[in-house]
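Shown here: the complex without one of its protein chains, the others still in place.
By letter and in written order, the chains are A, B and C; residue numbering begins at 1 in each of them.
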Amino acid sequence: MSGSTFGHMFRVTTFGESHGGGLGAIVDGCPPGLALSAEDLQPDLDRRAPGRNPLGTTRREADEVRILSGVADGLTTGTAIGLLFDNTNARPKAYDEMARLYRPSHADYTYQAKYGHRARSGGGRASARETVARVAAGAIARKLLAEQLGVEIVAWVDQVADVVASVDPGTVTRAAVAAGAPVECPDAAAKARMQAVIEAARGAGDTVGGIVRCVARGVPAGLGDPVFDKLDARLAYAMLGLPAAKGFDLGSGFAGILLRGSEHNDPFVTDAAGRVVTTTNRSGGVQGGISNGMPLDFRVAFKPVATHFKAQQTVTEDGEPVTFTAKGRHDPCVLPRAVVIVEAMTALVLADAWLRQRGQVGA
Amino acid sequence: MSGSTFGHMFRVTTFGESHGGGLGAIVDGCPPGLALSAEDLQPDLDRRAPGRNPLGTTRREADEVRILSGVADGLTTGTAIGLLFDNTNARPKAYDEMARLYRPSHADYTYQAKYGHRARSGGGRASARETVARVAAGAIARKLLAEQLGVEIVAWVDQVADVVASVDPGTVTRAAVAAGAPVECPDAAAKARMQAVIEAARGAGDTVGGIVRCVARGVPAGLGDPVFDKLDARLAYAMLGLPAAKGFDLGSGFAGILLRGSEHNDPFVTDAAGRVVTTTNRSGGVQGGISNGMPLDFRVAFKPVATHFKAQQTVTEDGEPVTFTAKGRHDPCVLPRAVVIVEAMTALVLADAWLRQRGQVGA
Amino acid sequence: MSGSTFGHMFRVTTFGESHGGGLGAIVDGCPPGLALSAEDLQPDLDRRAPGRNPLGTTRREADEVRILSGVADGLTTGTAIGLLFDNTNARPKAYDEMARLYRPSHADYTYQAKYGHRARSGGGRASARETVARVAAGAIARKLLAEQLGVEIVAWVDQVADVVASVDPGTVTRAAVAAGAPVECPDAAAKARMQAVIEAARGAGDTVGGIVRCVARGVPAGLGDPVFDKLDARLAYAMLGLPAAKGFDLGSGFAGILLRGSEHNDPFVTDAAGRVVTTTNRSGGVQGGISNGMPLDFRVAFKPVATHFKAQQTVTEDGEPVTFTAKGRHDPCVLPRAVVIVEAMTALVLADAWLRQRGQVGA
Partner (left out) sequence: MSGSTFGHMFRVTTFGESHGGGLGAIVDGCPPGLALSAEDLQPDLDRRAPGRNPLGTTRREADEVRILSGVADGLTTGTAIGLLFDNTNARPKAYDEMARLYRPSHADYTYQAKYGHRARSGGGRASARETVARVAAGAIARKLLAEQLGVEIVAWVDQVADVVASVDPGTVTRAAVAAGAPVECPDAAAKARMQAVIEAARGAGDTVGGIVRCVARGVPAGLGDPVFDKLDARLAYAMLGLPAAKGFDLGSGFAGILLRGSEHNDPFVTDAAGRVVTTTNRSGGVQGGISNGMPLDFRVAFKPVATHFKAQQTVTEDGEPVTFTAKGRHDPCVLPRAVVIVEAMTALVLADAWLRQRGQVGA
């Protein structure tokens, strides 16, 4: 876990910017023998793609992935998998004004401070376009987990601004989330209100934030490691690494602090199959940093999109105050597209944790 | 960042359980030439020590650290620093009943599931006693950051159950927090109510949770890395790795989703010294995953302590349902002792990020 | 350093096989501000390319690199650099017979044993073609080291079969090595004999091995780390990772064991510039695992090429004994092409060590 690399045994390294020659990922450490083709990755890539979502930007990108290595005869070989995306829109835009000022709450200033210069167009490495590589790599991990362990990962938009959905994390399906398009919210009533909020924001030249909630069912007990490298710590790391993410909580999370310990603990019982389960899941599927076999259940808070169309105060690179107003096409709300990205990162965390557990303990 | 090791350039590896021969840490990668003695570590260790805090457990442990290597003539040598704590209370307690059942919302069941067995006493590696090693290592990082960069890290108890403090993150001092003992809350009114809530919980044989908030001032702009390894992602990883932590947010965090983008963005201005600063800090000091020179400002949610003294339902290792009631001495609230641990992990994240930045970019 | 990733601060991750959609590398952690274009990489790539060398295979590959990311306005940005090579010869060859048997001293059997299957053509990830990605990444590191530190890395063919060159490691230049084409041996007399040996082997349908020796001058004292991660250990790791490498020694190396300690030690003196230097360099530029400012000086042994054209005994995948004779075009000697690869790995080791030293100690 350093720089552009994620994971220990199932390792993903990415490169690429919104403009330039392309983006890609290397997935190293994937078990051999997994049936894999570009078609397996495309559905998740389509869910992330801009322009598909009527609530999002109207800019369309193809996001077709090519698998350059690591697959032979339709099966993963066990060696490094090279994934490549072309930038169909590789010509840098005319971001002339923006190239000389620091857009508020973007990475313009921090990249400048870090590297002594910054990408003049498209946000460079801070562009949300980098998430395309995550989604492709995550789709491999998702397929591995589904086939080997029966893990099912489902995320959805749980809140937009002050509109909160009501969704049963134990039963919600990916189909229900898909039916909640274009907001990716399986609660139809909440979805309608969310859609109205997003469209109102767009109409006002403004933007909104919200919460993506994610569950992973079928995760075996025993994943994660004591002390620094707990499973929930890895999930938090994965999620706070997403563009615009500002918060993470698991199980009862921030709300749990209003409970007493006697109200909060999850009682253990034995289910009909003789497995030890808990009757509640305030732990969110993790106890002592290790999965307990109950569904992982966590939330990720995303701030309102930084690019809105109202006038803003900022400074130029020379420190001169300036007012500017953004132009172009931008999502008023990243939440619907973030759903598949949250799922992808969850899959990467779990695939890595599973291989590590199998390495240390076997089976 | 794997298993019991934290960090990339400033690396900490720990070992040890609440019972057994001792605990310790190896700090590798610390710059040479830092004046260091055990006395530098002791104040933070004392803040963490159980038994000091009248709201906590009455069990007292010495927590005196020995520096076994890596320091010569009072200065760090640049080589591995060995830190050792004796277990003064090394005799395993008579946890007979508990050794046969899974305590709800503890790590008993997950360790069993992971390793095929579990420590019979004291929680093994899941014991909060492991944090003593974090605090010692963090105190080294804190001293390094203070002397080299002028970084000041201040955490406090910001919420207990439903009692919320009102604290100015821009001006709060460590002295003010210390004055808020035994709750470590610098808002005197809130502190009094928190103390009442904790004592009421104790009286009821119950426990409470809450929030620790932390600021780090003087952090240079430019720390953190794009994509997976953002500074806020590393902080989230560090904090969710703490015992009982269930959530993390930065800047506006979960509350920020109620704002529109036009309300949320932090305007840039140039201050009197010619530095680029923001007039608000909803970003929490991090933009695009990289520090912007404003104070880091984040919160960590801790669940109510799992060990309370009311009867609980659970199962034995054989899957038999059983009722049990905890015995012994336990904190009704971990928040006051968690303050220094949150600070320690923050220091470890920042020391590592600074050395990485200096390595890649110089200066 | 795991799997397809090399390095800690200056990190290279590669993918790709001899057949398939392409090969590439991601270079992460490179300092910003380095002037870089594909033209900077091409000279070293040309030195590695097959078909250029009249002693080598007649198969020609373009090996033109594209830089997909991490460079803007002609300078590295500090973010991940994506490098891509197309496979111009991507159609799998008709390796029918070989696809069913284990070629002796190739990776066919071990890949099968490891992964449960193996690439049916071209050696998969074990193909020497993967070294194209190393050379491109190494060329970036070489440029960084040359510009920032004045490091000069020169390797040459020092031995082929029993023909040993006589070369002064203190003064040999890259130009002298280039003048020693096609053997890359700067000792003209030895070169002529080496050439004769290689051509004789080719005429006999056989192959030869030899030694590449490498010096790095201008390496600052202080690179490398104590205990496990010594600079010479990292060099050995880098070199034994090369295809066909079977040995490594540094300074006096294996020959040094014939000396007594009183003959072997390198006396320290102060040179005219006031620097501490040694009058001999039996240490090979490394003492206690850390560079001492003298030239790094080491050798890498390469076995004779495994693919020769005499009949060989082996077994099929079903374990049946079989005689086979290789077909196609193959180098009788890899040494000349290995020279630039040894240099590339040396540059990667040094760039990483320098950034780590700068991170921990500054300067």
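Just so it is clear, contacts are C-beta pairs under 8 Å (C-beta built on N, C-alpha and C of every residue); 3 or more make two chains touch, one makes a residue touch a chain.
As the structure is a computational prediction, the values presented were derived from the model and not from experiment.
Chemist: Who touches the missing chain here, C:193, C:213, C:230 or C:337?
Modeler: Of the candidates C:193, C:213, C:230 or C:337, C:230 is in touch with the missing chain.
Chemist: Would you mind spotting which of A:31, A:205 or A:319 touches the chain that isn't drawn?
Modeler: Of the listed residues, the one touching the omitted chain is A:31.
Chemist: Of the residues B:70, B:138, B:304 or B:336, I need the one that contacts the missing chain.
Modeler: B:70
Chemist: In the full complex, which residues of subunit B touch the absent chain?
Modeler: Looking at subunit B, the ones touching the missing chain are residues 2-5, 8, 11, 13-17, 20-24, 26, 28-29, 32-33, 66-70, 72-73, 75, 77-82, 84, 114-120, 124-125.
Chemist: In the complete complex, the non-displayed chain touches which residues of subunit C?
Modeler: Counting only subunit C, the missing chain is touched by 1-6, 8, 14, 102, 104-107, 109-111, 113-116, 125-126, 130, 159-162, 201, 204-211, 220-230, 232-241, 243, 245-254, 256-270, 274, 276, 278, 282-284, 286-293, 301-308, 310, 312-315, 319-321, 357, 361.
Chemist: What residues on subunit A make contact with the chain left out of this view?
Modeler: 8-9, 29-32, 78-80, 226-227, 355-356, 358-362
Quick note on the criterion: only the chains that are shown with their structure count from here on.
Chemist: Which two chains have the most contacts between them?
Modeler: A-B
Chemist: With chain centres set to the mean of the C-alpha atoms, which chain is at the far end from subunit B?
Modeler: C
Chemist: Using only Cα atoms, superpose subunit A on subunit C and state the rotation angle in degrees, rounded to the nearest 5.
Modeler: Superposing subunit A on subunit C takes a rotation of 180 degrees, nearest 5.
Chemist: What's the call on subunit A versus subunit B, same or different interface residues, using the half cut on shared numbers?
Modeler: Copies use mostly the same positions to touch.
Chemist: Measuring from the mean C-alpha position of subunit A to the mean C-alpha position of subunit C, what distance in angstrom results?
Modeler: Chain centroid spacing, subunit A to subunit C, equals 39 Å.
Chemist: Based only on mean CA positions, could you tell me how far subunit A sits from subunit B in angstrom?
Modeler: 26
Chemist: Which residues belonging to subunit C are in contact with no fewer than two other chains?
Modeler: As it turns out, subunit C has residues touching two or more other chains at 8, 29, 32, 78-80.
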